[in-house]
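Have a look at the structure that comes next, please.
Left out: one protein chain. Kept in place: all the others.
A, B and C label the chains in the order they appear, each numbered from 1.
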Amino acid sequence: MNDIESKLRTEARNLLEQGKVNAIIGFAPGSLKFTTTPLITGDKEDTDRLVINPFIANNLSVFIHDIEGPVGIVAKGCDARSIVSLIQDNQLAREDVFILGIPCPGVIDLRKVEKLVGRDRDEIDDITRDNDRVTVAVGGENKEFSITEVLRDDCLSCESPAPKEYDLLLGEDNVVVGDRELSRSHIRELESLPPAERWEFWKNEFSRCIRCYACRQVCPACFCERCFVEESEPQWISPLPRWQDNLVFQATRVIHVAGRCVDCGECERACPVNIPLRSLTGKMDEIVEELFGYKAGTDKDAPPLMTAYVPEEAEDFIR
Amino acid sequence: MYRRKRKILSGDNMKKIKKKDIGKLLSKWQADFTVFTPSRATGVARMEEWDGKDTDFLTWYRNTVIPPKNNILPNMEAMFRFQKDEAGYQLEPVTPEQKQIIFGIRPCDARALTIIDMVFKDTYEDRYYLTRRQNTVLVGLGCTNPYESCFCTSLGIHPAQSADVDLMLTDIGNELLIEEITDKGKELLGKSSGLTDASSNDEDSAKQSRETAYQKVTRKLDTTGIADKLQASFEDKDFWGKVAAKCVTCGICTFLCPTCYCFDINDEISKGSGARFRNWDSCSFSLYTKMPAENPREEKWQRVRQKVCHKYEFYPRLFDTIACTGCGRCIRFCPVNWDITQTLESVPEHSAV
Amino acid sequence: MSQDAEWEPKILGFLCRWCSYAGADLAGTSRKKYPPNVRIIKIPCSGRVDPLLILKALRMGFDGVLVSGCHPGDCHYQTGNYRARRRIAITKKFLEYIGVEPQRVQASWVSASEGDKWSQVVADVTREIKEIGPNNLFADE
Partner (left out) sequence: MAITDISNRKKFPANGNVYLPNIAVIEKIIEETADTRTFHFNFKDEKLREQFTFESGQFGEYSVFGVGEATFCISSSPTRRDHLECCVKRVGRVTNALHRLGVGAEIGVRGPYGNSFPLDYLKGKNLVFVAGGIGLAPLRSLIWNVLDNRNDYGNIDIIYGARTPGDLCFTYDLDAWEKDSSVKMTTTIDREHEGWSGRVGFVPQVLEQAAPSAKNAAAIVCGPPVMIRFTFPVLEKLGFTPEQMITTLEKRMKCGIGKCGRCNIGDLYVCRDGPVFSFAQIKDFISSEY
């Protein structure tokens, strides 16, 4: 148990004991190797199970809506941005959430590790990190990698691993280890293709989409009570999982969450059929930054991107 | 508990084949069947039409992400086409006629088909499912390396033995031992080439291989009295609320579940002609049971409860078997690590109803 | 893409009822000649245009989409067209990124008095879309 973990447990317990929050949302050990699982509890004894490690993958802000009244939430930098974004969108009152900020060490991407060592995650014995080096013990061998090789792409482009918005920050702000360009390399690669090939690429990717909607369900920015795909009069897109409708669904989703998406990468991690969704959301983040200088979830007092305007902006494409 | 009663043919007519000759065997079968094998060509592991050369799956394949139910109950299939002319609507049913082999199906997924057969045969026969089922030969391949999420042995399934397939293959090193399980399998074997007789040594190493696989399934679930326990806990909102708290109600666990068979029916039309389709649906979605004025499963704990109880309480009452084969996909692919074995182990003891 | 001489693009126009729809009306009543390729849906304000409508139109096979509203500063609802502008801007860029030809998503400000401008916009948009050819994006093969 590390320092942050023990501090977190104490603070979380106190919050519940003092009745400041109705529930704590954090991470507990998962049932599989190298996983954690969301812990959502009002029971103070449960706080002893809270953990902080390089596998705290979920964006926990997605659970805030489930809890009535004030809630204490363990937040990485990206989670906190999602919380801020929810506040901007009037989905949440600042006083209803107690942010237990943690300087995020970066989350290890198990798909990357699997690829690097050529083994599935459950065949790996251990993954340990020492600053910028990561050691993967597999098949009686220790393989060493640089942290940038195994961190999630969204972590590589992270500019503030520790939340800027918090009630309590557990530990010091982290040094940014990221490599923004590396994290966007797939986007650059796609951009270098002719349009028809780009379309072909996404057509192929969405051919295997099974419409499980995990991307939407894990996304804190997807908070609509009824998603457009569920409307039947009119029926905007067919419920059948054709690539065309899968692609329309996802493209619309990405546009709808523009200015709310904090590039937490959870949609991509959740996708059971490996569609590189972050290459869509990440591009959208670039677009809103380039056009409007906007970064989602960085200023809780700012109006949401799509409700604001500057009289003279983005006029060049209009006749 | 439900057990498949089928005679497994004894050892004296067992065959084997060299792994390097599998390609030839599949090519031979391709003359009469569409052959499906594990494939990652589309970017996700699933049973795909064999490309005529790649047998790499023999090294990487542990199990598919998309379960082979997709090849019998596809995630989307046309049921009939319709067209309107002067005489009115004309309907033309679509019948799945393709004869297919699913090569490499795991015992858990094969059992899953046996389990969902019961629904599709019950009261009204489902032509689409049953025709595909009839037209399919299952060639099982025993596991040698189960996942950490696997718990098939807790549900009476052997990771490397199966009576739910037509032919069963066991990895014995450089070769695969072949057992005939059904007449359909026997017939297919008759159309095969490159096989040699297996020796008693081969059978011993197959036995060894199976035993090792069995021992490797370490996740255990005690299912004793589970249906009664669930029934007694049905109204325990506290329990279900806790269990469901971290569920995000996506459709991964149900869509990737080899025994989840629920579907939706939808029409498509353009310029007067169209088709009726069915596609996978999931009890995780609130829309699944939504009626105009009410929804009996509006809350996510109700939907999680439905999923668990359907598999471990209702299905056993209806068909005398648990509708879960311990394939572990719902655990492995869950974005929040919701673990059905943990849920089932934590069902509280209530006094019986 | 094959260029059938007979082929004429089908373009879906979302026109704000206060300015552009009136502008198009004016173009009609003043007998301006312009291509008949735009099918018009009257909307209360260009701010009504959800990107979904644009995608749905393309999915349905329209060769292009034209959103037209009041000039900046003239919105009947004060800010609707500014919001539309942000939305269409990101939609256009994003669709371009995934491989949709930028010409397929068009926007214009046309006031109630600009019948001439409307006919010009339609002529230009139709020509541009004609140049890139039919929308085969969602075709199966």
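By definition in this document, a residue touches a chain if its C-beta (ideal position, glycine included) is under 8 Å from a C-beta of that chain, and two chains touch if they have at least 3 such contacts.
Please read these numbers as outputs of a predicted model, since none were measured by experiment.
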| item | value |
| --- | --- |
| Interface partners of the hidden chain - shown chains only, full complex considered | A, B |
| Option from B:Glu148, B:Asp281 or B:Asp339 whose C-beta touches the chain left out | B:Asp281 |
| Selected residue (touches chain absent from view) among A:Gln18, A:Asn131 or A:Ser232 | A:Ser232 |
| Chain not shown, touching residues in subunit A | 232-233, 235 |
| Absent chain, residues of subunit B that touch it | 79-80, 82, 84, 88-89, 91, 93, 119-120, 122-128, 234-235, 237, 261-269, 274, 276, 278, 281, 283, 288-294, 296-297, 302, 306, 309-310, 313-315, 317-318, 353 |
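We adopt the following convention: only the chains that are shown with their structure count from here on.
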| item | value |
| --- | --- |
| Pairwise touch network: line, ring, star, complete, or other | line |
| Most remote chain, CA-based centroid, reference being subunit A | C |
| Centre-most chain, if every chain is reduced to its averaged C-alpha atoms | A |
| Approximate Å spacing (C-alpha centroids) for the pair subunit B, subunit C | 48 |
| Between subunit C and subunit A, distance of the C-alpha-averaged centres to the nearest whole Å | 35 |
| Approximate Å spacing (C-alpha centroids) for the pair subunit A, subunit B | 32 |
| List of subunit C residues in touch with subunit A within their complex | 51-52, 55-56, 59, 72-73, 79, 82-83, 85-102, 106-109, 121, 124-125, 137-138 |
| For the subunit A and subunit C complex, residues of the former touching the latter | 190-191, 195-202, 228, 236-237, 244-245, 247-248, 251-252, 254-256, 258, 280, 283-284, 287-288, 291-292, 305-309, 311-315, 317-319 |
| Residues on subunit A engaged by subunit B in the complex (per definition of touch) | 30-33, 35-41, 58, 62-63, 66, 120, 122-123, 204-205, 207-208, 210-214, 216-218, 230, 238-242, 266, 269-270, 272-275 |
